[in-house]
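Quick one: structure below, then a few questions.
Just one protein chain is left out here, and the rest sit where they should.
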Amino acid sequence: MKRFTRMIYKNPEEIIFGNAKFPVSERWNIQFGAGYVVPEVKVAPQEGSEASKEKMIGECRNIAQSACQRAVSIGLPSFMLEQEHVFQQTNYPEWAGECTQIQAEILERYYDEYGISVALRQTPADIRVEERAPGLRGSDYDNKIEESMEACAANGASDLCIESMGGKSASDYGISRGDIKAVLFGIGVLGSIDMEYVWKRIVNICKKYDCRPGGDTDCAQANTAMFMAGGLLDKDIAHTTAALARAMGAARSLVAVECGAIGPLKDCGYENPIVKAISGVPIATEGKNAVCAHSDLMGNLMAATADVWSNESVYHRQEMGGTTPEVWLQATGYEAALMNTALQTGTGETLRDIYTLTDKYRDPQGLILAYDNAYRIGKAIVNYGKDPYLRARAAALEAGKIINEAVDSGKLYLTRFERDSLDNALKIIEGLPLDADQFTDECLRTYTRKVPEFDPKSYEL
Amino acid sequence: MKRFTRMIYKNPEEIIFGNAKFPVSERWNIQFGAGYVVPEVKVAPQEGSEASKEKMIGECRNIAQSACQRAVSIGLPSFMLEQEHVFQQTNYPEWAGECTQIQAEILERYYDEYGISVALRQTPADIRVEERAPGLRGSDYDNKIEESMEACAANGASDLCIESMGGKSASDYGISRGDIKAVLFGIGVLGSIDMEYVWKRIVNICKKYDCRPGGDTDCAQANTAMFMAGGLLDKDIAHTTAALARAMGAARSLVAVECGAIGPLKDCGYENPIVKAISGVPIATEGKNAVCAHSDLMGNLMAATADVWSNESVYHRQEMGGTTPEVWLQATGYEAALMNTALQTGTGETLRDIYTLTDKYRDPQGLILAYDNAYRIGKAIVNYGKDPYLRARAAALEAGKIINEAVDSGKLYLTRFERDSLDNALKIIEGLPLDADQFTDECLRTYTRKVPEFDPKSYEL
Amino acid sequence: MSNIEELESKLDQNFVAIRYNVEIEGPAIKPENDSDVQNILPKEEPYKSIALAVLYGDMEASLSNVNDGLEAGLSPIDIINNGLMKGMDAVSALYTKGFYFLPDLMLSGDSMMEGVRVCEKILGHKSETKGTTVSFVAEGDPHDIGKNLVVMFLRANGYDAVDLGRDVPTSEVIKAVEEYKPIFMTGTALMTTTMTVFPKVVEELQKKGLEVPAFGCGGGSVRKDFVESFPMSVYGVEAYHTPKLADSILKDKKTWKELRKEYSKIVGEFVPEYA
Partner (left out) sequence: MSNIEELESKLDQNFVAIRYNVEIEGPAIKPENDSDVQNILPKEEPYKSIALAVLYGDMEASLSNVNDGLEAGLSPIDIINNGLMKGMDAVSALYTKGFYFLPDLMLSGDSMMEGVRVCEKILGHKSETKGTTVSFVAEGDPHDIGKNLVVMFLRANGYDAVDLGRDVPTSEVIKAVEEYKPIFMTGTALMTTTMTVFPKVVEELQKKGLEVPAFGCGGGSVRKDFVESFPMSVYGVEAYHTPKLADSILKDKKTWKELRKEYSKIVGEFVPEYA
């Protein structure tokens, strides 16, 4: 397997929304990273729709139809529809196939009638349960994921994604206790191992169809940290800890690309700017148009590097302004239009920079994802590119350095909790072994005992 | 009464978000148009909250509290809370007073604790019913509006607005039939007459308190046209007709300023860019963060000239990302932050221009509100500044000219329906008398017969 | 050249916004050449001219045609049914197809109604309609355009639509039901805090033992889930759906429960809220 040991981007200034070094084409005449930004929309199926296959199909049809209708009604040149599967859609691969099929049909109809460029992303659910033997590999649930992926690819999905959960057991433990070693083990080692397993399989499935392998997200780990960290005044996880987890997450999410994923990477991977800087693949991101679903502290900054600009799964229901697929596609569609105007008029770099500066010093998490800093973290990763553990470790150290520099130059102020957590974490990380096997052995000893859900067999350890 | 006969702005390039020639200060250390953009949020009271005063007060408290909480949690330097009254809040002035009081208390608490700059806008409802004698003046409903206004001002509102409805009877008739003469009569003549009545009173009330007279909106007329015009594929009202109504609306909404309103003008006045160009007062606008409530075709363009950036009243309920006051304040807050970053870094003009170009040719309605074109319409208005009818007429003619120029230069394409409606309207308008009394007489003859709801006595005609 | 003009000159709009309305526009055709319209329009004169005047929304022509017909001894009933109404049917067909627009409809409706009024004067009584309906805007609510459209569509489709206006006290609504015994009632509310009037209306009706076959509830802020939380009601989406709902009550004896279930089918199109 290829590992990234050099940056595809030669300097950070080259990184900008709507442009990727390796653009991706999908059916229905759409390109990603090819000079324009594509808006994305996704909507969670309503409660009750899981009760039968027919209901779920109706729900998916309805979502697709509403989105298409609004797209042409406001003049969007292109858009992507994503459907994130709920449990039943993945556990019953037949549902996956038929739900995909109906959405593909509707998109194609609008493509034919209006010439609008469209794409259909399907994201089967990672329903595996590590703590229930045989765990992540070879369980019934694991097999269902594979079948569902294939059903989607065969029935019209233009690309496939997943939010895989490998390493969650250890990272959950670590995140909630501020135990940075467990976090690094969960993300850098376990997460990276599981990604290989998951992604080689997806890439193989996609090869058989007119369907692209999209990407993964460190949702299960870095997003968990971000969500628990919450707003400025929340008192759960230190935002500096969450920032380090995010940096590690980039080293892990890169594995999908190394296995053959070509992007656009999955929207909620807030680590995507780093992965783009390293690998040159187009990325989906989300931020200020995901307020429907969550509150982040970098709503504008995440647009700076987006090739696909997304909302976040929202309740499927009526708003005064229409149904939610309509409302939220309009939101992302209008933001993408702004970015495209900037690209067209040669002011893209300026817009990128003000997007970035709006959030660069709002919070340490945004700081490290600002494209210039993301680039630095990317470089730290490729320096140790061949070793998933060491590169995740290097990413965290570089992130810490970036935060400390900002503090020293008086641009960012930390609370005591953030300050202490960071100092403490960096001290621990610096003291860790430089050999992956040694680190893994240590962690196996500690965390098989401390974390009941953790099962080394799931990672062939 | 002063009438605008000259432009306060000397050229369109000077008009930009966050800056007005005549900034406004309100209590709780907030300024409008003074070099930064203030985000606004508003949320409609839930169904059932109208059942008792206590429920409505609880509802208002809850909305204020949630908004404040999110504001500090994401680091907003300032924000404005608006409450648009429902029927009961205005019909029972005691409700108006107590609802205002509780919101003022909460805002003040956050102002004291965090130093966040805040403002509280109250917008009593125009509950008058023209077709029910004595109509717009001196009815019970009319008196209640006055009492409610005073109750708000006395209990902590930092400014007052209204969406007044004068002329709606005639304009509704005209809009739905494409009868541009009725539209001009309803907006330019009747609307302007009623505005004087309404606004002199509000300005007098505000003088007594630490409360500013904000502004009005041509919601009842130009927005009605815009909403009925709908999306690109809707088949109700021609978008060219709606564009002409909007231009006329500027001539009408200007009356509030002439009576002493100082801004920020009310958010849903899409005609505000024109009024700002003429008068130099700060304005609130709404666009892409109003998708919750409606779909317009100029979501970015409206930000180009905003001093306050608003959402639109949305259901008060839970989203995955929080309650709607939280979610939508975050949306407008993040957009305002982007604008403020641009202003700070000297890239404001660029952002303004890409906001504008994103929607300038999406639809004729956006076209005429692009700040350069808005300026042209402003000039047409002040040329006939002393005559409300003639200036509304001139505004419509200038808007028509702007649309035709864009078509001629190949930048905007019209459908047949839009083309025919525009040609037809311009022909009629050009043929109208140049004397306001003569026009009014003609219209009185025609529309007292055709429009049963129209009552000349409501306008002292 | 100012800066925005410079930027504008670089812009390829196809990457920003596409005016699909212009893109998909077919060739212009004369309304009377549309095949559906040809099937609807009467072949014989003077009915044809009467219908055409309605089709063109030409009030003057409509009136003079009707007067000519009456002078020529045609029965007012025939003029209404074979001329004016046919013209209106053709208008509806064109509106449904997207060739005609609301102002066309309104002007044609006005022309038809004027013609009917002349005929009724001769008849000496109101002409037979399909049935009586009652429409109102909820108490405390000033937004009446949706209701006005509803009323217009009902009248254009041959219903005697009683319009109670806006900000209508619930008691007046009840009185109107007692008086007119409508085959369909419509309520419009555009606010969360006024749509609560709908269940109160139903409750009052039930208290008095009154009933309407169905009570269509619509308007900007009204949600289907809310409307379906009380009986007798059907959530209404587009004003032009109203006559279709009324027709299905009249012809197919549909109950409010059936209207809820078959809404999309009855109005003949995809309705997101009902999918």
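Every chain is named by a letter (A, B and C) in the order it is written, and numbering of its residues begins at 1.
What we mean here is this: a residue touches a chain if its C-beta (ideal position, glycine included) is under 8 Å from a C-beta of that chain, and two chains touch if they have at least 3 such contacts.
All figures in this text were calculated on a predicted structure; none of them were measured in a lab.
Remark: the absent chain touches shown chains A, B in the intact complex. Of the listed positions B:G75, B:P134, B:P433 or B:P456, the one in contact with the omitted chain in the full complex is B:G75. Remark: the omitted chain is touched by one listed residue; of B:I8, B:A154, B:L233 or B:M320 this is B:M320. Note on the undisplayed chain: of the listed residues A:I8, A:A154, A:V203 or A:M228, the one touching it is A:M228.
Among A:N19, A:S49 or A:T305, only A:S49 touches the chain that is left out of the view.
Among B:E94, B:E113, B:D140 or B:D435, the one in contact with the hidden chain is B:E113.
The chain that is not drawn here is touched, among residues A:D112, A:E131, A:D210 or A:E430, by A:E131.
Although one chain is not drawn, its touching partners on chain A can still be listed: residues 12-13, 44-51, 86-88, 91, 125-127, 129, 131, 165, 172, 176-179, 224, 228, 232-233, 235-238, 315-316, 349-350, 353-354, 356-363, 372, 411, 413-417, 421.
Annotation for chain B: contacts to the undisplayed chain at residues 35-36, 58, 61-62, 65-66, 69, 72-77, 113-116, 317-318, 320, 323, 326, 337, 340-341, 343-347.
What we mean here is this: only the chains that are shown with their structure count from here on.
If the chains shown are joined wherever they touch, the resulting network links each chain directly to all the rest.
Comparing the CA-atom centres of all chains against that of chain B, the greatest distance is found for A.
Closest to the protein's overall CA centre, chain by chain, comes B.
Spacing of chain A relative to chain C, judged by their CA centroids, is 48 angstrom. Work out the mean CA point of chain B and of chain C, and you get 30 Å between them.
Among the residues of chain C, those in touch with two or more other chains are 7-8, 11, 16-17, 19-20, 221.
With touch defined as above, residues shared between interfaces to two or more other chains in chain B number as follows: 232-233, 315, 350, 353-354, 357-359, 362-363.
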